[in-house]
Each structure stands twice: as C-alpha cells, then as structure tokens.
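As you look at this complex, bear in mind that one protein chain is not there, while each of the others sits in place.
A and B label the chains in the order they appear, each numbered from 1.
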Amino acid sequence: MRAKFSPASAIGRPFKLLIDANRKYGLEWWLLVIGTLIVLFIIFLAFFPQTLAPYDPLDQDTGPQLSPPSRENLMGTDNLQRDIFSRMIYGSRTILGVAFSAAIISSLAGVTLGLLSGFLGGVIDRILSLIMDSIYSFPGLILAIAFAAMLGPGVFNITLAVAVIYIPTYFRLVRGQTLSIKEELYVEAARAIGAKRWTIIGRYIFPNAIATVVVIFSLNIADAIMTEAALSYIGLGLPAGIPDWGMDLSMGKKFLPSGTWWMVTFPGLMIMILALGFTLLGEALAEILNPRLLER
Amino acid sequence: MEELIRIDHLSKEFPVYRSLLDVLFAGGKNPMVHAVDDISFSIHKGEVLGLAGESGSGKSTTGRLILRLIEATSGKIEYRGKDMQEFSRHEMEVMREKIQIVFQDPTSSLSPRMSVGEAIGHPLKIHGIADKEERKQRVSKLMERVGLSPVDFLYRKYPHQISGGQSQRVVLARALVTNPEFIVADEPIAMADVSVRAMILELMRELKQEFSLTYLFITHDLATAKYLCDRVAIMYLGRIVEIGTRDEIFGRPHHPYTQALLKAVPVPDPAARRTEEVVRGEIPSAIEPPAGCHFHPRCPYAKAICSEARPPFKEISSTHRSACVLD
Partner (left out) sequence: MALLEIDNLSIDYPINIGTVQAVRDVSLYLERGEVLGLVGESGCGKSTLGLSILNLLRPPGKIVGGEIRFKGKDIVSMKRQALMSLRGKDIAMVFQNPLTSLNPLIRIDRQFLETIRQHDPQFNKEKALKQAENILDALGVEKKRLYDYPHQLSGGMRQRIMIGIGLIMNPEIIIADEPTTSLDVIVEAGFIDLLNRLRKEFELSIILITHNLGMVAEIADRMAVMYAGRIVETGSADQIYHNQFHPYTYGLINCVPNINLDQEELITMPGNPPDLVDPPKGCPFSDRCPHVMDRCRNELPMLTERRAGQSVACWLYEENGEPPWKN
C-alpha cells in the first residue's frame, strides 16, 4: 500500500500536524487518510491512465490468450488477448464517471426537492414524500435494473438509472433537516429582518442542512459503484467497447472453471477497493464532522 | 408624547395539540389556548415600556404579534396611526426596517453558517441598502459601537466561536443596522451571565439615547424592569392586569397580582429578606383558565364577583390602570 505520508518521510511541522490530528481524531483519522488515498489514487488513474497502463485496453494483441499474471502482463490477459492491467486502469474512468455523475444528479435533485418539500409543506410535501417513499422502499438494485432495462443501453441511461434510486436518500435527509431548521430561532429572526421565502431557503436553511449531505455523497458514490458494476455484470450496462470492471467480471466468470482466476479476481478486487475507499472516506467524514458540528 | 404603536383589543389563540385518543373520545371543539386575551395599550415614541409577567402570561407572544411574526386572531395593531394588518407589501418592507426584535437566546438567533459580518449586514442586503463596500463600512462602524472589537478579527467569526455576550451584541447590531425606531427586546438578558447582563443593559441604554430608540422590554425580572423602564405593564395569563409609570407600579401597586409579584422578587440584600409568605398556588393552565378574573383563586382579597366576570380597568390616574374591582 502506498504511504504518501509515512512519518519517516514527512518532517517538521507537517509531521506534527498529522500526529496532532491523529491524537485528536484517532481511528477515524486513519480511516480518512486511507480512504482518501485510495480515492485519490483511482482518480489519478482515471485522469492519467497513460502513465501507468502499458497497453491500450482495447488492444487485442498484448500477449498470449488467457495467460496468467506475468512481467509483460501484470494482471494477465483475457480471452481476447487484452491486457487486464490496462483494462483495470482504463476501467476506472468508466466506473468513476458513472458513479460520480449519478451521485451529482441524485444529490442535486434530492436536495432541491427535499428543501422545497420541507419548507413548503402541505400537499406538495405529501405528494413528494409519497413518491420518494415508494422509490425508497424498492430494493435499489432491482429498481436500477428495471430502469436500465427500460431506458436501454448507453452511458447516460445507465447513469440515470443509478441516479434515480438514490434521490430519495437525499430527499429524506434534507427534508428532515429542513423541517427542524425551519423551527429554529434564527429562521424566525431572518423573517423579522425582512427576509423573503427564497432568501430564507437559500441563505438560512440550505447552508445549515447540507453538512450531512457531504457525508452521504461519499457513501452514495460507493454504493453507485457497486450498482453500476452489478448492472454491467448483468449485461445491462455499457456498449462493448468501453472497458468496464463489472462487464469484465462477467466475462471472466465463464473461464473460471478452467482455472483462469485472474479475469475475475482483479476486476472484483478493483470494485471492492474503490467502494471501500469511498466508504471509509464517508464514514470517517461523518465521525469527524459530526462532533465538530456540535462542539461549541 | 407621540404614539408610535397602538394595540387595540389584541388577541391570539393557539389550538391545543390533541392526541388521536383525545380527539376520538373527548370530541367537541379543539381546545384553544388564549395566549393573548384582548389586550390594549400604546407605546410612545422615546419611551421604554416594560411588559412583565411570568410564564404563560403572553408577553413573548405579544412581542411576536407586534412584529407580525405570527398573525393575530383578532384586534388591531397600529404603527404610526396605520393599521399594520392592512399594510401593503411595500409598507411591510419598510416596517421590517423600522421595527426590529431581539430574542432571548442570542446564539440561536444567528445562523451557524453566517459569519458575524454577514449576519449583521444581511438586513442591509435584503432591503437593498448600500453596496457591498458601504455595507461593510456600516457594519464595521456598528460593531465598534456595540463593543465588538477587534472588528476585523470578529467580522469573520462564526456564532459558535464567540461568547454569549458577544452574540447578543451581534444581535443588537443586526437589529440596529437598518436604523430602526422601535425595538422589541424579548428577555434579551435572561440567558446571559450576571455581569454580562449589566453590560447589555447599559449598552441598550446608551444605544437608545444615541439612536433615539423606543423599546418594548419583555421580561420576567421586575428588578430589571424597574431599572430600565419608564412604564410597565404587568401581564397574567394573557391579560394585562395593571399598567402604569415606574413609580406607580413599583411604588403604589394596585392589583393583588402585581403586589404579590413585587413581594416575591428576590432582593440581593440579606438585610431585606422577605418576611411574609408568598401568595399560594401556581399559575393555572392556560387552556382552562379560571373564570372571571384569572387571578381570583390565588387572590387573598377575592370576592364573589371576581369569579363571575372579567374585571374592567379601573383608572387610578391618567397613566395608571388596574384590572381589579377592589379598593
């Protein structure tokens, strides 16, 4: 595991800062560091795949077919003689792209609707809550499959399918926050100084409601990664040309009985590590941010 | 003296929350709490009128009604002779600049995500007064005036980073930034430390002189009311039971509740210890208050007539009224 901040290499003030932070936050801090490192590393791969990938992921002549990990092919080759290592690296773009975009769409939609629903109340609130509760009560993956099947293949459709199932999470969270913040004294004070509705929502409620959204966002991405992988595993995902971990995993399944473990293991590992990275990041943020929010 | 605010037969009712069982089995109309029960008084320009009472008296609700943070059930609120409930949108906007409120809990009155400077300057932004540069200048000057220094340091601080006393100064500054003429102060010192209270009181006094302000000072602490107010109205269970000048209320209290209240106020002087027993009983439920005069079950002088009808005001002097049939 890479250790960019190993105590041995960092010196002076940065060193003291890290130790202080560790003392202050303990385990959460280490989890945060590990999570951040993983995420940053994979993001780096997504942006600059050429730096590490020895081959083009679509290149069908990188080595002997179905060969195990070797010096030429660090993670072996698949049935089309493509280098798995390169496919893993390029695959990070796909999965991050979809997961991230889905999370952005979900959060924008969920937060906005949650704010409006919570603030306006009445019929709008009831209808929206009903819709959101319905979506929420469906097992996420099943719903995503349904949407993906309905919308058809394509990057945008997959992103949308994944996005929809997380909107209720943001909605509920932000609506709940809005409802309680609405009763706070500073909102009443804002009305007293003449703030109109939109100013109150935008300037007083929204900034105080989004703190937890940041945490949810990270966990959302982790979940979206798993969902996207699952969708492409089933074959509901992206067109064949794009390197995709989930699809590779599905492909590799066929060759497992003959002892070709590398086609399955590496995509699986990558999915797991990336999801883990975002989860650690999210959970650690939750721990670190929450007590500070309550601190004087 | 010019009449700035006039309250005429103001009432506010709140429905009582009932559980499902109550609704099913008790039936009937939803019980109401008469938080404010037909009160009338005026506030003159330049004075400090105290609105004093214990919990459930309706004093805080009155304050909010004047600012139209809640809407009255019935009655009139006049500002400079015009009915506030008939205000046009423009008139309401002007009102929000001219009439301000300061709440009891200063930290909760400030958004945790707005810095001190932003919070104080926000009213200016809302009303479109002054551009960014000028706003910052006005805010800084005001911060200096209320004792929030060093200004540059505190400008960027957030509510959780400053003390309670400082928070209250921020709230005061915010209330003053649009040059109001009338401020409702709802228990502004109740949550502050003892020595901080004195500072805020003194500050409020100075600001009143300097900015020609009029105050409605809502409090449960009669000692403070005596210190700061020119006139005082005593409230009990939603009604005004007595109103008069400072000397009249504290020197010649008429209503038995006022008398009981004054006797009960703790005096920071062991030589002045209370020798009499306080009036018995506790404040009754606001949902089903005693008939007639609300205070009659606890009143040492109660007569039969007291439980029959709401006592009318007795004019003791041109400035002194008491809602009691006795004497």
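The working rule: a contact is a pair of C-beta atoms (placed from the backbone, for glycine too) under 8 Å apart; a residue touches a chain by one contact, two chains touch by 3 or more.
Remember, it's a predicted structure, so these values are computed and weren't measured experimentally.
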Residue touching the undisplayed chain, where the options are B:S19, B:S88, B:S195 or B:Q209: B:S195
Identified contact with the non-displayed chain, of B:S55, B:S74 or B:Q161: B:S55
Per the touch definition above, residue among B:L222, B:L237, B:C299 or B:C324 touching the missing chain: B:L222
Touching residue (missing chain; options B:M32, B:V279, B:A302 or B:I316): B:V279
Those residues of chain B which, in the complete complex, touch the missing chain: 54-55, 147, 163, 165, 193-195, 197-199, 201-202, 220-224, 226-227, 250, 260-274, 277-280, 282-283
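Here is the rule we go by: only the chains that are shown with their structure count from here on.
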Inter-centroid spacing, chain B versus chain A (mean Cα positions, whole Å): 51
Chain A to chain B touching residues, read off their complex: 184-186, 188-196, 199, 203-204, 207-208, 295-296
Residues on chain B engaged by chain A in the complex (per definition of touch): 67, 69, 93, 96-97, 100-101, 103, 105, 108-114, 122-123, 126-127, 160, 171, 174, 178
